[in-house]
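One protein chain omitted, others in place.
Labels run A, B and C following the written order; every chain starts at residue 1.
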Amino acid sequence: MSIFEARESEIRGYCRVYPVVFDTASNAVQVDDQGKEYIDFFAGAGVLNFGHNNERMKRAVIDYIESNGVTHSLDMHSTAKRTFMERFTKTILEPRDMPHKMQFMGPTGTNSVEAALKIARRVTKRTQIVAFTHGFHGMTLGALACTANQVFRAASGVPLQHVSHFPFGCEKTCSGCTMGCGNGVIEQMRSLYSDTSSGLQPPAAFLVETIQAEGGVNVASKEWLQSLAALAKELGSLLIIDDIQVGCGRTGSFFSFDGMDIDPDIVCLAKGIGGWGTPMAMNLVKPEVDKHWNPGEHTGTFRGQGLSFVAGSEAIGYFETPELMDEVKVKGKIMLDAIAPLEKKYDQVQIRGRGMLYGIDVGDGATAKAIVAACFDDGLLVSACGTGGRVIKLIPPLTIPQDQLESALATLVKHTEKVMGGAA
Amino acid sequence: MSIFEARESEIRGYCRVYPVVFDTASNAVQVDDQGKEYIDFFAGAGVLNFGHNNERMKRAVIDYIESNGVTHSLDMHSTAKRTFMERFTKTILEPRDMPHKMQFMGPTGTNSVEAALKIARRVTKRTQIVAFTHGFHGMTLGALACTANQVFRAASGVPLQHVSHFPFGCEKTCSGCTMGCGNGVIEQMRSLYSDTSSGLQPPAAFLVETIQAEGGVNVASKEWLQSLAALAKELGSLLIIDDIQVGCGRTGSFFSFDGMDIDPDIVCLAKGIGGWGTPMAMNLVKPEVDKHWNPGEHTGTFRGQGLSFVAGSEAIGYFETPELMDEVKVKGKIMLDAIAPLEKKYDQVQIRGRGMLYGIDVGDGATAKAIVAACFDDGLLVSACGTGGRVIKLIPPLTIPQDQLESALATLVKHTEKVMGGAA
Amino acid sequence: MSIFEARESEIRGYCRVYPVVFDTASNAVQVDDQGKEYIDFFAGAGVLNFGHNNERMKRAVIDYIESNGVTHSLDMHSTAKRTFMERFTKTILEPRDMPHKMQFMGPTGTNSVEAALKIARRVTKRTQIVAFTHGFHGMTLGALACTANQVFRAASGVPLQHVSHFPFGCEKTCSGCTMGCGNGVIEQMRSLYSDTSSGLQPPAAFLVETIQAEGGVNVASKEWLQSLAALAKELGSLLIIDDIQVGCGRTGSFFSFDGMDIDPDIVCLAKGIGGWGTPMAMNLVKPEVDKHWNPGEHTGTFRGQGLSFVAGSEAIGYFETPELMDEVKVKGKIMLDAIAPLEKKYDQVQIRGRGMLYGIDVGDGATAKAIVAACFDDGLLVSACGTGGRVIKLIPPLTIPQDQLESALATLVKHTEKVMGGAA
Partner (left out) sequence: MSIFEARESEIRGYCRVYPVVFDTASNAVQVDDQGKEYIDFFAGAGVLNFGHNNERMKRAVIDYIESNGVTHSLDMHSTAKRTFMERFTKTILEPRDMPHKMQFMGPTGTNSVEAALKIARRVTKRTQIVAFTHGFHGMTLGALACTANQVFRAASGVPLQHVSHFPFGCEKTCSGCTMGCGNGVIEQMRSLYSDTSSGLQPPAAFLVETIQAEGGVNVASKEWLQSLAALAKELGSLLIIDDIQVGCGRTGSFFSFDGMDIDPDIVCLAKGIGGWGTPMAMNLVKPEVDKHWNPGEHTGTFRGQGLSFVAGSEAIGYFETPELMDEVKVKGKIMLDAIAPLEKKYDQVQIRGRGMLYGIDVGDGATAKAIVAACFDDGLLVSACGTGGRVIKLIPPLTIPQDQLESALATLVKHTEKVMGGAA
């Protein structure tokens, strides 16, 4: 019996899908302890936008350690943090005229959401949050109340309160869907929140992902997001964009909402922001919101991670020149071109996505599971997401070499067709 | 205006107490960007038990990075994780006959507490948790409900529910305290929880720190902890020890409860477990509790941190031989000997602590603040904790050289006496 | 200063609308202490379906008192209760093949709703209740969470939890309404409750009024109620009809849902059930639901009111022969015929109602208030309801003489036209 079977909690999950022991990794390739190689279309759940052991970051981090740079500093000032903040301001915020402050917290996405909810509630003196069907925002009690999936909610042990869920404004309408997604929902919310006898009161904030990655790669339409932003403004509610999984370049620009002409009050970032897999979480908060914080009110021991600042600074470098984002557009097209025929071939398949994030909704979890397993055996790591795990998520490192990308896509299409058989 | 003033959130805290920019650090010394050195009696809020840039860990981590070891792996298996788990099992769990499983989660203490609460509630089919006055357990909504300090609670924005607070069983009774601490509280709880007309129902779990570090270095008596453990057993409630700040060797043994003859169902670990400041959080959960988890129910992107596994494995090395723990006993005595006279000299001073963790309760926050500031100017980093910040916390790296320890203590005592003046 | 000004709570309300002291009353006429007479189109908020001091009931009650009948008996058996239950069973339940049990509780509508929520939650092991926009269900904390009007909700002092509000299925669509009422809402709920990643879970019960009297005389369509009943069945949720204000004959049949072919699990009754204004509240609960109660779990001191049983038995008499219900149809038509022209004349007016309950929605509260005041001065008691008090509610005793009915309607129309002026 391995140490994992003997001593690791029954809660372990991904190791059941990929039942090997990984040893080393470089850019888009992971190698197990038997030497078998895998192309990584999972990227650490969207963390590793710049690949495993990104060479630039690796060098910077080793140099930092060698020089005895401060590894751990809570919210004291450090030179590494100063560099990160300066570079982020210059490269990301200033070109967008974003006046937002940077708030660091315990380095997990769920902590960033918890912090966002706290300040939104304080500023508005309201308690209710509106989140959306299929949204994923974390596992701690405040964020979990916003997460839609009943698998996670059922573990809470206490009622999940102070959050209302409305239908997400998908760009594509799933067949058979009667939720009345899209702008109808915005109008319904406007009516409900404007009527003092509706039983509902305007929320502290609307919390939304522009693309629900865990939720099944559901893509909100630009029009819907703009309507939502307008509604938030009308109601005096904050708009919080959870860009934890789809920010940091995934969609071909730093933020997933770039170019959508919306102006979020808070942006939650984690996963990719620390660059190469060491943790960081950071909220961008408008100054008029941020000023309501008192010093030290929302702490977190690991909120000052030196290595993440160093690697994260290197990551920002990818946004100082257009090369990588241009590549994302090219590679994204390659991805879509490769999988689009599946949608045509199978009635039950729907393809959704943007940038270098795509989901193949195969209609049910069993089918998706079989495809994931077949790919794994064939040296490709993909993962299922969405309700009942019915969507195969493609989220490779943005830096994946084109030949690996193409070969992996071929593998994926091959196994999908094998599992799904002749066209429906 | 510095980037910090221009762009960092108003919530920043420690940087206001230590208004410099730290650059490098080694063992118990931090150096700011002006080259000024500070002896570190804060240790990253108890994370850096083995010092900044611990040489053993530094080498191991650099080697790991150079070899392209997996940095980030969620809950997939990795060779680094295997080594960590094997070493932890052999060195820590087996000698204590602890059958506990290891559960990894988002790498912050608050996430570990949230996970513990979830499983405790599920197993017992109860919702209420008992926590204690002055306890500190984290910032996310579930853990925050257990944290006692109103400064943190007031930021929640929603009512904090499903947690009852009872007086903590301090070894020393603060003057003027009428909470009826100690075993009286255990008997009161027994009465309340045994009476079906008390308005209270037996809790899912009792969540307790053996020493409340943030809460003011309040030390629970062994007798009280044993009574609490017995009560938990009687009521069918779990006993959860939050050893996040005072575990990992701080008290002269790996767990703070070693030698107390209590048998917790869950132990929460974070801070020091990752070795040198990179994040890790891990719960030890009895198998009969752990088996109630379903795979993937409590996730967290950064729950598989390669560097933390590598450094954390090195940290375990310090428990394979008796040297460091022996040193802790010696240095702890040096600390107590240095500060004990203050308690004699000043009526309002109370000294509390164990191992290499001591608190000097100077009676009010203003006095403590003045002492902290004077020490900082004189090159010593200490921090205030407890209600209103009235307790100066001494928590140096366990590996601090003896001469630095003594010199820092002298600095501390000198400034305490300067600030407090002639004996009361 | 009157005793009312000197000593009655500031919360007093109706006495501000009708600033006189009432002394006597008979059928549809109330007389103040100055001898001025008023036709009563308010009927004690829908309690006095059979008029003030109904002669049949008056005699029966006086005889009962004279004979030393038991006045107050909690849930002991009494002969008066036996008679009431037998008569109710024979006249109301058996002809409808309703197997429901009768549950008596503290004699207010809100207590009946609280009891219904408790047993629905127990039976389904779920916590959430679905109520509807503009619904009114009472003032105590459990029922208040179901009540939609923010005026009442704002007095709760604590968050109102465990209830979701959806748009009510009005027969008529208010102009400008974008809630997507009607069957669209049923389909939306079906989608949300069938999707395990919607963030919502199927409710314990749907709680609905067939006509929202306090909410503005909003009439649910038969089709919508049938769809709702079907959805409840699908989801394993209970259907609770709150017939407190519109049951007991108000719509021309005992229950407001008679003839709609729906089969509620619980029916809440109060107001009119006690016959002549003494309190009673009673739930009708299907045996398979009711059997989950344990004896004495939901008590209420005044749940056994002898006078209400006696008067209530007499009230049942009105359902043993068709006369009164036939009259309701005739008089209801008279009401509608009198006020329907207002809808034609004024764009902003909408007429809604059924049986002998009508609402004139005049578009805003100020207009309605002026009309109510003018009617009062002219000897007619009407009241405003709905959001912002924009709807004038007509709810006379069912036993009102036809000439009084016609004269009162003329008064009402006259003042409405005076206040609203020439046609818009």
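Going forward, contacts are C-beta pairs under 8 Å (C-beta built on N, C-alpha and C of every residue); 3 or more make two chains touch, one makes a residue touch a chain.
Quick caveat: nothing in here was measured; it's all calculated off a predicted structure.
For the options C:E66, C:D377 or C:D403, the residue in contact with the chain missing from this view is C:E66.
One of C:F41, C:F132 or C:F152 touches the chain omitted from the figure, and that residue is C:F152.
If you put the hidden chain back, the residue from B:H162, B:R250, B:K271 or B:R354 that touches it is B:H162. The missing chain lies against subunit B, touching residues 127, 131-135, 146-151, 153, 159, 161-165, 167, 177-180, 184, 187-188, 190-192, 195-201, 215-216, 386-388.
Contact between subunit C and the unshown chain involves residues 2-4, 6-16, 18-26, 30, 33, 44-45, 47-48, 52-53, 58, 61-62, 65-79, 82, 85-86, 89, 93, 101-111, 114-115, 117-118, 120-122, 127, 139-143, 145, 151-152, 154-158, 161-162, 204, 270-271, 276-279, 283, 285, 290-291, 293-302, 305-307. In the full complex, subunit A makes contact with the omitted chain through residues 158-159.
Assume only the chains that are shown with their structure count from here on.
Of all chains, the one whose Cα centroid sits at the greatest distance from that of subunit C is B.
Measuring from the averaged C-alpha position of subunit B to that of subunit C gives a distance of 58 Å.
Spacing of subunit A relative to subunit B, judged by their CA centroids, is 31 angstrom.
Each chain gets one centre point, the mean of its Cα atoms, and the points for subunit A and subunit C are 50 Å apart.
Residues of subunit B found to touch two or more other chains are 158.
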